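Note that this complex is displayed minus one protein chain, with the remaining chains in position.
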Amino acid sequence: MRFINLFIILYVCSIGMTVSAQTWVVPDDQKTVVAPFLFTPEMQKQGEQIYLKNCQSCHGLMGKDNWAKLTPPPGDLSKELAQKQPDGELFYRITVGKAPMPEFRNILSEDERWWVIAYMRSYNPKYIQPNPATKASFAGRIVTLDMKYDDLGKKVVVTANEELKDGQSVHAAGVEVALFVKRFFGKLQVGELKTTNDKGLAIFEFPADLPGNKEGYVEVSAMVNDPKNIMKTTGAIATLAIGKPTDMPSLTEGRAWWATRGKAPVWIILTYTLSVIIVWGFIFYIVYSILKIRKVKKINL
Amino acid sequence: MTMDDNQFTFDKITSDLTHHIRINKGFLIWMGFLTVSLMVCLYAYSIQLRTGLGVAGIRDYVTWGMYLANFVFFVAASLIGMLISAVLGLIGMKWLTPITRIAETIAVAFAAVAGLVIVSDMGRPERLVYVFLYGRPQSPILWDVTVITTYLVLSLLLLFLPLIADMAIIHRKVDRLPSWLKPIYKVLSLNFTDNPQQNKIINRAIRTLLILLIPAALSIHTVTSWLFAVTSRAGWDSTVFGPYFVSGAFVAGSAAVIIAMFFFRKNYKLQNYLTDLHFNNMGKVLATVSLVYLYFNINEFLVPGYKLKRADAVHLHELFAGKDTLLFWVVQIGGLILPILFMLFHRFRKPLPIMLISVAVLIAAWFKRYIIVIPTQEHPFLPIQHVPQNFVHYSPTLIETMITIAPFILVLIIITLISKFFPVIPLHETAREKGIEHFKFD
Partner (left out) sequence: MDDNNTPHSPDESEDQKNSTRRNFLKNLGLAGVGVATGAAALYSGHIFEAKKEVSGDQKVLLTQDGKLVQVDSLEIKALEKTGEELLISQGREGIPGRRWVLVIDLSKCRNARKCISACQDAHQLRPEQYHVNVLQMKDAPGTAPYNMPKHCQHCDNPPCVSVCPVDATYKRPDGIVLIDNDRCIGCRFCMAACPYSARIFNWIEPKDAASHQGKDYNVELNVPQKLGTISKCLFSADRLREGKLPYCVEACPNGVYYFGDENEDAVTNGTTKETVRLSKLLRDNGGYQLMPELGTKPRVYYLPPKNRLFPFEEAGDATPEKA
């Protein structure tokens, strides 16, 4: 009975989620977005690495149909359902996500997202890449970030510059900027989103207690937050000595009950060894004295 | 006593205590039966060697089963050598003389086999040598291996030293021995001629051994108890586990000695040497150690039962009124409380009744180890879920039972062989105590 109930619940849920999956509509203006560069084999290789790390756990290996049994089904991205979508649609889905698919906006840079698409397309022999978007042909804002650290104020200062149609560069106001610190498995966002002021500046307080390496170095990156994907942006990245210098000892330092034999507490080694030596010393002495019995000369009483 | 002391002559004592040293039909049938049984059980072990520990009923939650209960029992039974010879011997209890060799034989047999029992519980027995190659001094298993080896060697020496004089007497005075045995006895007698210097060496060695034996014996069972007590599991996490195990070991060992005394007395016709007095006294010893054990039992159950911490409450409930109730109460009442009550009366300390009581105590002692080892693992801190039923409840398999019986057969074989080829009762010492001061060695 319980099993049947569970089954019904799961079934209803799956229908509901399938329906919601079908309603994942990509805005028309996003569908026409194209990559800023021509895909190269090198990019496909990079894309594969990113795919294996971030996508494979759900979508499975390309062409193997071994995607995870989730609702809605993630599907094999080498197959038609995925490949018939234009690049812009794929880019949008990777960027914004929709539960349970993660949003990769803050996890992968724009270039990295395009590399994944480059990798996906390598499984589609019919694919012909549209002409890359050149700066000239791009209608939206073209924003480049620059970053530096203000030692006095202990702040990270991000400058947004905008390239105008005539090739002039001006400070970009009203651009949303997010600051990240690289960690082992991903990027950690520092503070809230900031909007650049009239001078194109977004200023971030950097937390004093965020661990860096031994010397306090952390890899900091700034990215434009562009949820509607209407800008063409280039982030900034720098390794700065602004983290808390962190050199934690290894967890196996010192002697302990649970340490390896070589790191046993000294008193245990001594107690054990001494006890064995003393007791077995007596034993060998006794055996030795027993052997002496044979040699005792007979004494006639 | 049935005879006055002055009726014992040296020749009579020698003949009384050595006339069983011969190969007769009864011995061959008995050994044949033991050997065949052992072979059957070893076949069961060969199946386990080939296919893995999965042939036993143990699984991921009850991971230590009968094999480990058996190991604890064997270590326990071996402890008696130390109680009889060292503790009681050192405080000068003369009546013990005829019992010491029986106790030492039991100690040697059980200690030697205990080492094999633990090998039968290993998933990778061929890696036993790793314990010596990579042994960690922090692990109670290394301590256990060390102290059991030490105790076995000490017990063997203690068995051998008083035998030197006996061997000298036998190979000189007993003529009817099979010819192939005589040279062996001669070698083992180490040219002993009852020379004072030789006696001095032997006595000194024995005294040293007895003193060493006390810490070694305490260690083997204390360390064995620590295999459990160093974990944080309900029912094992106890500070009195050492003395609890040691006192329990004395109970099991004393019972084993009484049973052995009874059968040696009957089969080897030793009524003049193992008298009602010895049974009466051993009954008193058993009653005393049982009372001490009862005291620790009360500690072990009353204290956690008073607080009823979550895991302890489950554990105690299972024992007192749950799944393990029947076994628990049969063992506690039938194997501890009733025997103590009976043994208060003189008439129950006569040879036959005290032997029957000892059999009950010894069987209960084995099941007591079962109760200590298994129920604790059936209710760990976190619930047992999403596993097959045989992971949840432990039930031993046939192969496992046979592998558990094998060590008992081996112990019987060892005891039989030692008692068959050597005097069960120390010859030289007995003669001394009967006032025969000096033997005429040529």
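Odds and ends about this structure:
By written order: A and B. Residues from 1 in each chain.
Just so we're on the same page, a contact is a pair of C-beta atoms (placed from the backbone, for glycine too) under 8 Å apart; a residue touches a chain by one contact, two chains touch by 3 or more.
What you are looking at is a predicted structure, and each value in this text was computed from that prediction instead of being measured.
Within the full complex, the chain left out of the display is in contact with A, B.
Of the listed positions A:K45, A:K199, A:K228 or A:R294, the one in contact with the omitted chain in the full complex is A:K45. Note that of B:G26, B:G92, B:P178 or B:P388, the residue touching the chain absent from this view is B:P388. Considering A:K165, A:R183, A:K199 or A:K228, the position touching the chain not shown turns out to be A:R183 (whole complex). Within the whole complex, the absent chain has one touching residue among A:V25, A:A208 or A:M248, and that is A:M248. Summary of contacts with the chain left out: across B:S46, B:T63, B:Q197 or B:T325, the touching residue is B:T63. Residues of subunit B that touch the chain left out of the display are 51-54, 58-61, 63-64, 121-125, 127-128, 130-131, 133-136, 138-142, 145, 227-228, 230-233, 377, 380-391.
Although one chain is not displayed, its contacts with subunit A can still be listed: residues 2-3, 6, 9, 45, 48-49, 52-54, 57, 61-64, 68, 70, 100, 102-104, 106-107, 181, 183-189, 209-211, 213, 246, 248, 250-253, 256-261.
We take it that only the chains that are shown with their structure count from here on.
Subunit A and subunit B have CA centres that are 62 Å apart.
Against subunit A, in their complex, subunit B makes its touches with residues 134-138, 142-143, 146, 150, 153-154, 157, 160-161, 164, 190-193, 195-198, 201-202, 204-205, 208-209, 212, 216. Here subunit A touches subunit B in the complex through residues 257-261, 264-265, 268-269, 272-273, 276, 279-280, 282-283, 285-287, 289-296, 298-299, going by the rule given at the top.
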